[in-house]
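Below: one structure, written as structure tokens.
As you look at this complex, bear in mind that one protein chain is not there, while each of the others sits in place.
On to chain A.
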Amino acid sequence: MPYYRSLLLSFLLLALALLTGLLLDTPIGSSLPSLFGHAHDPLTRQLLLELRLPRVLSAAASGALLACAGAAAQYQFRNALAEPGLIGVSGGAALAAALALEAGLGGGLVAMTAFVGGLVALWLTWRLAGPRSPSSQLILAGVAINALTGSLLTLLIATLPDDSLRTVTFWLMGSFASVNWRQASALLIALPPVWVLLWRHWRYLNLLQLGDAATFHAGYPLARGRLQVVALAALATSLVVANCGMIGFVGLMAPHLARLITGADARRVLLLAPLLGALLAVIADTISRLAIAPAELPVGVITSLAGAPFFLWLMRRALMGSDNARA
């Protein structure tokens, strides 16, 4: 599919998914007018504006941020299986965020603590695996770090008397159900700069696929590029985790779908992947809201249900060495 058409199509699909997510399971007849202020039904209006709208917008922004982080990790580590959840960033961010909440810190500080936690966990994973390790080793190190942060998180929440920390499920499987406008706007405001700043590194990230030395020889200093890309990926992930918990596999799937559609060029993938990530997250959130209504599923259940087989498929391709053939 031509690149610009795929961008446009993703954008249209995203708009459609947002509208569907917003309006599904509401008295649709009264919804549209109520949005524009001619409401006769204040309850529906309140449902839409105070609950549904921040929710779908957070889902979209989170999906896009996770896709940014996933794409950044995949290019930076030259590893098709890298994903914020799999390489420990999400786990570290979640643990740090929970600790910050327990210490009674406010919204901005929680996100910042999560950022530091994510960076530390990523650094640990990277060191454990060794800088020039094959795919599998980075993932194995990520498994270890995830097990550690996951159990510490569970321990932390289990030993707390009150339920102020939300629940283990919230952190481990993620949810957009309880986001408010403050959280939604934090995500929406952070997305454009993260997206643009990361996209500006497309040349560096492309060259990196030829190797570290080749990148330097072509005129791009390694340390600066790596620092900025890794920091942006950790920032994107920790913002999502601090506000919506750990939502797995979106950061894995979106960049890969983008590569399948437009090829490996980071200039295109870094634009398309966040759109696809937003689309995936909004769809997953809508399903998680409606699948067992009136109860809710954590959104991570849906993304993992779709993502785990996808991961296995990727791993199989990588193991069989046919990774090169198509994507």
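Throughout what follows, contacts are C-beta pairs under 8 Å (C-beta built on N, C-alpha and C of every residue); 3 or more make two chains touch, one makes a residue touch a chain; residues count from 1.
In the analysis below, contacts and distances are computed from a predicted model.
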If you look up the hidden chain in UniProt, what protein name do you find among "ATP-binding cassette domain-containing protein", "Xanthine dehydrogenase family protein subunit M", "3-oxoacyl-[acyl-carrier-protein] reductase" or "Cytochrome d ubiquinol oxidase subunit II"?
"ATP-binding cassette domain-containing protein"
Of A:P192, A:G211 or A:P309, which one is in contact with the hidden chain?
A:G211
The one residue from A:A80, A:L101, A:I157 or A:V194 touching the chain left out of view is A:A80
Write the list of chain A residues that the hidden chain touches.
78, 80, 203, 206-207, 209-211, 213-214, 216-221, 259, 263-265, 323-325, 327
